[in-house]
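A protein chain is absent from this complex, but the other protein chains hold their places.
Order of writing sets the chain letters: A, B and C. Residues in each chain are counted from 1.
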Amino acid sequence: MAAASPGERLNVAMIGYSFMGRAHAQAWSTVGRHFDLPVQPHMKVVVGRSAEKVEEARAKLGFEEAATDWREVVARDDIDIVDICTPGSSHHEIAIAALEAGKHVLCEKPLANTVEEAQAMADAAEKARVNGVRSMVAFNYRRVPALAHAKQLIEQGVIGDIRHVRAVYLQDWIVDPEFPLVWRLQADLAGSGALGDIGAHIIDLAQHLTGATVEELTGHTHTFVTERPLAEGSDGLSATGSGGTGPVTVDDAALVIARMSDGALATFEASRFATGRKNGLRIELNGSKGSIAFDLERLNELELFTADGTPATEGFRRILVTEGDQPYMEAWWPPGHIIGWEHSFVHEVRDLLVAIAEGKDPQPGFAEGLQVQQVLDAVQSASDQRGWVTVPE
Amino acid sequence: MAAASPGERLNVAMIGYSFMGRAHAQAWSTVGRHFDLPVQPHMKVVVGRSAEKVEEARAKLGFEEAATDWREVVARDDIDIVDICTPGSSHHEIAIAALEAGKHVLCEKPLANTVEEAQAMADAAEKARVNGVRSMVAFNYRRVPALAHAKQLIEQGVIGDIRHVRAVYLQDWIVDPEFPLVWRLQADLAGSGALGDIGAHIIDLAQHLTGATVEELTGHTHTFVTERPLAEGSDGLSATGSGGTGPVTVDDAALVIARMSDGALATFEASRFATGRKNGLRIELNGSKGSIAFDLERLNELELFTADGTPATEGFRRILVTEGDQPYMEAWWPPGHIIGWEHSFVHEVRDLLVAIAEGKDPQPGFAEGLQVQQVLDAVQSASDQRGWVTVPE
Amino acid sequence: MAAASPGERLNVAMIGYSFMGRAHAQAWSTVGRHFDLPVQPHMKVVVGRSAEKVEEARAKLGFEEAATDWREVVARDDIDIVDICTPGSSHHEIAIAALEAGKHVLCEKPLANTVEEAQAMADAAEKARVNGVRSMVAFNYRRVPALAHAKQLIEQGVIGDIRHVRAVYLQDWIVDPEFPLVWRLQADLAGSGALGDIGAHIIDLAQHLTGATVEELTGHTHTFVTERPLAEGSDGLSATGSGGTGPVTVDDAALVIARMSDGALATFEASRFATGRKNGLRIELNGSKGSIAFDLERLNELELFTADGTPATEGFRRILVTEGDQPYMEAWWPPGHIIGWEHSFVHEVRDLLVAIAEGKDPQPGFAEGLQVQQVLDAVQSASDQRGWVTVPE
Partner (left out) sequence: MAAASPGERLNVAMIGYSFMGRAHAQAWSTVGRHFDLPVQPHMKVVVGRSAEKVEEARAKLGFEEAATDWREVVARDDIDIVDICTPGSSHHEIAIAALEAGKHVLCEKPLANTVEEAQAMADAAEKARVNGVRSMVAFNYRRVPALAHAKQLIEQGVIGDIRHVRAVYLQDWIVDPEFPLVWRLQADLAGSGALGDIGAHIIDLAQHLTGATVEELTGHTHTFVTERPLAEGSDGLSATGSGGTGPVTVDDAALVIARMSDGALATFEASRFATGRKNGLRIELNGSKGSIAFDLERLNELELFTADGTPATEGFRRILVTEGDQPYMEAWWPPGHIIGWEHSFVHEVRDLLVAIAEGKDPQPGFAEGLQVQQVLDAVQSASDQRGWVTVPE
């Protein structure tokens, strides 16, 4: 597949339509209204297992067609982009089929449930890449404007050499031991728990922002509640229980100490047991010349400290990232008019469409997704071995 | 026009497509993806003065048709809803024509540039109402979930009898004396300056939240920069200058002290000269049993203090208004996944559509818009007379 | 009285030993431990009406002697400084007697209960001044390091020409209608209510920080609870009731809109009915080049915004005012080790002692105290007349 022609219409097939699917649909629908796009996405088909439910989703989300067989869909000639919003266990099968069919692929994170699967996906992506097929893993937080802005500032050397990375991702949706055993708590579907679901985000962010990789680490994973009621239905992060109980097979929390390739020390903590913290992704970077801090619950803000030699007026400044000269924000509203969590997906599909149009590889690609998977794997190994583990290069 | 039938498609004609139009278009396009609607809006036609520009807007915003003559459009049989996003000077002519043609009307705030115009509009709305025609003035901040939540808490008596209302709306986009003379700085187009543009919001909010009205007030309006470069083009709150200068004919800032019908004392300040404050709408209400505070730059948060007799553990709590049991939030994302400024418009059109479907009057109606206009008028009178003015009932 | 000799011991007589007296005693006792002083204060005598209670205070606060007749004490040859910590009704009699006896005087704010009294005090101070006698009114917040720092930054032009001053002083200690009728709620003792007690602070601060004066104003004072239980005993801002009730003869809240001599617009609000706000003095100044904000409940912090032409990295910075190069802070602890409310009094007596030693007039003097009294008086007049009042020059 060659780079798309200017103004060309690209048909999107979205596999899965739950929490992530709804966010992606909103992005595909909205992106053209605010960005000047070189190619136009068309919400062609949404795919799910239940014919009834997927039709309902189609009507709601605004796709043209509904379908139940993803294999058929990814093989269709009129599909240009496959957007994978299913649980991690099916990522590799769908992604590889789509890539082999020559479709551009956007795949939710983490890339896969195991390093082996992720490796196969990265290999498939590399192979397809030669033919102009693009692949991208959906670490959407890179496209939160405040974090994209942070990345630019760090690249410009504003905070100097990084000494510390301190990242937590704290939620509390399963503190109640009666909360049911949804798919995110089952290893065969989700791969891991807090580690892969939210820990993956902060590991990706730390590496993205610093431009360095996690070289070696030690860590600890833990499951506080090991048996839960079986789940009946779930939506996003809420669910209702049914009779009986089953074992929780993923971690509730993961703690990591790491050394990065630039010499920085990093700590990571992901937990679903931090009562009161709803979506508490916080990351702070301390450099030789300054520091940057960010909190996802206030995602329009970036805190910046620069040591400029005048301690009397130094301080962490709260930058409201709603200015036209900050990443992505020219597309939106006047200064001070904040955007939401979902906008990160709009920016993500925008960048994917631009990459497709320009015949370039979008970031992060599957190779980067694989590398994050390797870090996650190293955390689990370190926890099992109670020692330090080197992340493969 | 009778209440709409279930599932009926209602065609929307939007007049104006600039800053406000773009926000409304996003709302019309998004509302059905997240809310279960009794009737479905269809983005039928967008209207503007320049054929070329309105066609560009149509393509971008996703309307079916573009048109240049609003009179023709509001008379069309296939139009159900007229959405007025033009400067205040044209509101009354368009709104009255639309109402007389039996169209439901959503009109941007302030309702009009003068009390006389607002009165005529309210009269027309009342007349049309008898025939089932709905009208609504777009004080969108009532639909920010945190503020809708505040309203509920206040109605439940959580903070007791209101003693103080303290509201500011601070921006800084014209601090630079070289910023050009855009339409918002010209009385014949905008009616007033900070007073009507942003002061109207905090007056409406204060009255809405307390359920009381401003009874009497004194105030002061001021223009810091009285001559500015003529404007060439503008978008939202940014603009570029051209040659020559002209007089600023509106206020830069307005200060008000008021007594409300429930005995509360209120202060209002609206300014475009508050350097560093981008969209700084802050409102605090102190009651006999508690207090509530809100900041639009952190619109997903509500601060609540309740005096429960145990000072040792009392404190202002920061409620993250992203829970499913808070107003409008069931439609969106899991807890902690914040929404943006534009979502208030989604909620606004949702409530309008529901009101139309149910055959009820949406809030706030034109009568409420008129009353806010009377308060604005009283502020200007008080400033001119340097005394207290009673707001007409 | 000439300037004190280096190292000389100056005997202090403190009149009153309640809330303010306890704060002043802490200051006199502490100042020498942290500052290098040109003269040494000695806590010679504390004066009160009840022999028993004043002896108790003496022992507790660390004075050498206790006495019950302030007239005798201020006449003593061995007294150098008279520190007046009584309710406002007795300020003028004590201060004038002390000044006439050639004693340096530190007087709590507001200077007096009426303009007439304040005028007489200022006259007496001016007369005594010729003989080297110093007088100072205790607007202690000028000596909060963050505010002293703000003053310096404003003088350096960091925020440019001031456009807006926005100051509130919010407390909630009398929200409960059963809170007793303490002296602060009685006009004959306190002069006024929130206006003179806490409003005086924000008016002084606004004028001090801007270097401008309030030229004209309009305002409104109000008493929410007009009858209260009689008080039995009180300490600081807490009290216990006894039988019977009496009328509240002072304001519970005062609201002001003002124009300052530099063209800035100002708003002031003082209230004891702001539930949840304990000591909520907040002041914000918006200038042509930047803004400054401060909150007394976080008195070690100063917020500074400077518009430097790079909106992408502009933001309000939180300066932690604990650095050695910030006012008064060299005397205290390493950066980040915060100080408390009481430290403002330490800085106040330090500056008074330095002024005495150097033979200079401390700031603010009685003339400044008088001017604040004139502003307070203008607020009451404006409220009574429901119009604007010009403050005498």
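Everything that follows uses one rule, which is that contacts are C-beta pairs under 8 Å (C-beta built on N, C-alpha and C of every residue); 3 or more make two chains touch, one makes a residue touch a chain.
Nothing here was measured: the structure is a model prediction, and the numbers come from that model.
Within the full complex, the residue among A:Ala148, A:Leu181, A:Ala200 or A:Ala274 touching the omitted chain is A:Ala274.
From the set B:Gly7, B:Gly315 or B:Gly359, the residue in touch with the chain omitted from the display is B:Gly315, counting the whole complex. Here one chain is not drawn; of A:Ala122, A:Ala148 or A:Ala253, the residue touching it is A:Ala253. Residue positions on chain B in contact with the hidden chain: 149, 153, 302, 304, 311-320, 323-326, 335, in rising order. Remark: the residues of chain C touching the chain excluded from display are 19, 22-23, 25-26, 29-30, 32-34, 60-62, 171, 173, 236-238, 277-280, 296-300, 320, 322, 324, 333-343. Although one chain is not shown, part of chain A still touches it, namely residues 159-160, 163-164, 166, 168, 170, 172, 175, 218-220, 222, 224, 253, 255-257, 259, 263, 265, 267, 269, 271, 273-277, 286-291, 305, 307, 314-316, 386-388.
Everything that follows uses one rule, which is that only the chains that are shown with their structure count from here on.
The greatest centre-to-centre distance from chain C, using averaged C-alpha positions, is reached by A. When chain centres are taken as C-alpha averages, the shortest distance to the whole-protein C-alpha average belongs to B. Averaged C-alpha coordinates put the centre of chain A at 55 Å from the centre of chain C. The mean-CA centres of chain B and chain C are about 42 angstrom from one another, to the nearest whole unit. Here the spacing of chain A and chain B, counted between their Cα centres, is 35 Å. Counting partner chains per residue, chain B shows two or more touched chains at residues 277.
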